[in-house]
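Here the complex is missing a single protein chain, while all its other protein chains stay put.
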Amino acid sequence: MKARVYVQLKPGVLDPEASVVSKTLGTMGFDTLSKLDMGKFFDIELDVDSTEKAEATLKEMCEKLLSNTVIENYKIEIQS
Amino acid sequence: MKARVYVQLKPGVLDPEASVVSKTLGTMGFDTLSKLDMGKFFDIELDVDSTEKAEATLKEMCEKLLSNTVIENYKIEIQS
Amino acid sequence: MKSAVIVFPGSNCDRDAYVAIRDVLGSEPEMAWHGDSSLEKKDLIIVPGGFSYGDYLRCGSMAANSPLMKEVIKQANEGTKIIGICNGFQILTETGLLPGTLMRNKGLKFICRQIHMRVENNTTSFTRKYADKQVIQVPVAHNEGNYVVEDDVLKSLQDNDQVAFRYCDESGTVNDDTNPNGATDNIAGVLNKNKNILALMPHPERALSKLFGSDDGRGVFESLMG
Partner (left out) sequence: MTEVTRENAKEHGLTDEEFDLMCQLVGRVPNLTELGIFSAMWNEHCSYKSSKRWLKTLPTTAPWVICGPGENAGVIDIEDGDAAIFKIESHNHPSYIEPYQGAATGVGGILRDVFTMGARPVALMNALRFGAPEHPKTRHFVNGVVSGIGGYGNCMGIPTVGGETEFHEAYNGNILVNAMCVGTAKTDKIFYATASGIGNPVVYVGAKTGRDGIHGSTMASAEFTEDAESKRPTVQVGDPFTEKLVMEACLELMKTDSVIGIQDMGAAGLTCSSMEMASKGQVGVELHLENLPTREPNMTPYEIMLSESQERMLMVLKPGREEEAHQIFKKWGLDFAVIGHLTDTGRLVVKMDGEIYADLKVQDIVDNSPEYDRPWKESPKKTEITPDTLKNTQDPIQSLKLMLDTANLSSRRWIWEQYDHMVMGDTIQYPGGDAGVVRVHDTKKALAITTDCSPRYCLSDPFEGGKQVVAEAWRNLVAVGAKPLAITNNLNFGNPEREEIMGQFVGCIKGITEACKTLDFPVISGNVSLYNETEGKAIMPTPVIGGVGLMRDSSKMMTMGFKDKNEFIYLVGGSEKDVPWLGSSLYLKDIEGIEDGAPPPVDLSLERKTGEFILSLNEKSLLSACHDVSAGGILIAIAEMAIKSKIGAQLYNLDVIPAWWFGENQARYIITTNDCASFEKLATSNNITTLKLGETCGQKIQIGDNLSVTLDEVDQIHGKWFDRYMSQAA
């Protein structure tokens, strides 16, 4: 079972990295940029036979390790 | 114009982070995990009126700043 | 005093913490391996600085899931005094023992330098040797020391006197210019509600003697002697 998990800061939490990247793009002359957010993703393969199991496992992974639920949201996308 | 840009290490390039994350998940008891890769993404909004322009700008951003083309690949997805 | 320093793969201030306890408190701490599942009851546990698990994913996130941390959490809840320094701070927030989280420095650069911080609560077992609002000099060395908490949590930290230290200048002024990493409200160190857990980004264990630049960090350890 293949899946992609996205992890991203909750709206409202200031991301120092994204703000520097966006500022730097500005000074580099990219003046059409109006917004930039960042996040990370995980491409995961699981040896399970059902989407439900995959979903449950991935959810647990996110809650326990892959995301910090205090400041981050996650989204699970089962691909096959 | 909204877009998402994915940046990920080229295949074959060592990703120590992904391997530590995947090992840790293993010791935490996630024994169905068979593969884990990581990457980052950027959600970007541009004030341009055509997909072509957006595409060109994003490409330039990737080449110049968002990705390290020596070791990373990038993929641009225009969303609207 | 029965004490322990937790050693994670990638810890690198574990020896510094050991030396601090040995030289200031006069007893040798147990060096406890993160992978063990039991830990004798301690009076003091230090979660030291370093790059546990390479600081990959989020600093402290993987260490927080180490087997021995369950035991640390248990003892913390039973009143054992815990100090988290630098990476130890990051680990303690990841376990949920302390609120908030540590994000990348606002300048996106690792910073290693001597800074000043002001003692904001000198009534705890970690700070009672300091005067109220005393300005002390200790070094920082981190890449993710930008303490972020939500507004309501910040308010409760302030209301419960849980802010232990704030970044300031030599004369004690707290403002944006004296904030090395962008931390909310210039917070350098926080306490839990019960005041038996202290976590801070600066390194008091690196400020034990003027030979190394400052001996202002001794107070944290001397306070523990009662």
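For reference, chains read A, B and C in written order, and residue numbers begin at 1 within each chain.
Just so we're on the same page, a residue touches a chain if its C-beta (ideal position, glycine included) is under 8 Å from a C-beta of that chain, and two chains touch if they have at least 3 such contacts.
A quick note: this is a predicted structure, and the numbers were derived from the prediction, not measured.
In the complete complex, the hidden chain is touched by one of C:C13, C:I83 or C:A188, namely C:C13. Note on the undisplayed chain: of the listed residues C:G84, C:G100 or C:P139, the one touching it is C:P139.
Note that of C:K109, C:K133, C:K155 or C:K193, the residue touching the chain absent from this view is C:K109.
Contact between subunit B and the unshown chain involves residues 9-10, 12-16, 20, 23, 68, 70-71. Within subunit C, the residues in touch with the undisplayed chain are 9-13, 15-16, 19, 35, 49-51, 53-56, 109-113, 139, 141, 143, 203, 205-206, 211-213.
The working rule: only the chains that are shown with their structure count from here on.
Shared contacts of subunit A and subunit C, meaning chains that touch the two of them, come down to B. In whole angstrom, the spacing between the mean C-alpha positions of subunit A and subunit C is 29.
A separation of 10 Å divides the Cα centre of subunit A from that of subunit B.
The set of subunit A residues touching two or more other chains comprises 64-66. Counting partner chains per residue, subunit C has residues 57, 62, 65 touching two or more of them. Subunit C meets subunit A in the complex at residues 57-58, 61-62, 65, 94, 99-101, 103-106, 108, 146, 148, 182.
Every residue of subunit B that touches subunit C in the complex is listed here, in rising order: 16-17, 20-21, 24, 28.
Residues 6, 21, 24-25, 28, 30, 32-48, 53, 57, 60-61, 64-66 of subunit B are the ones that touch subunit A when the two sit in their complex.
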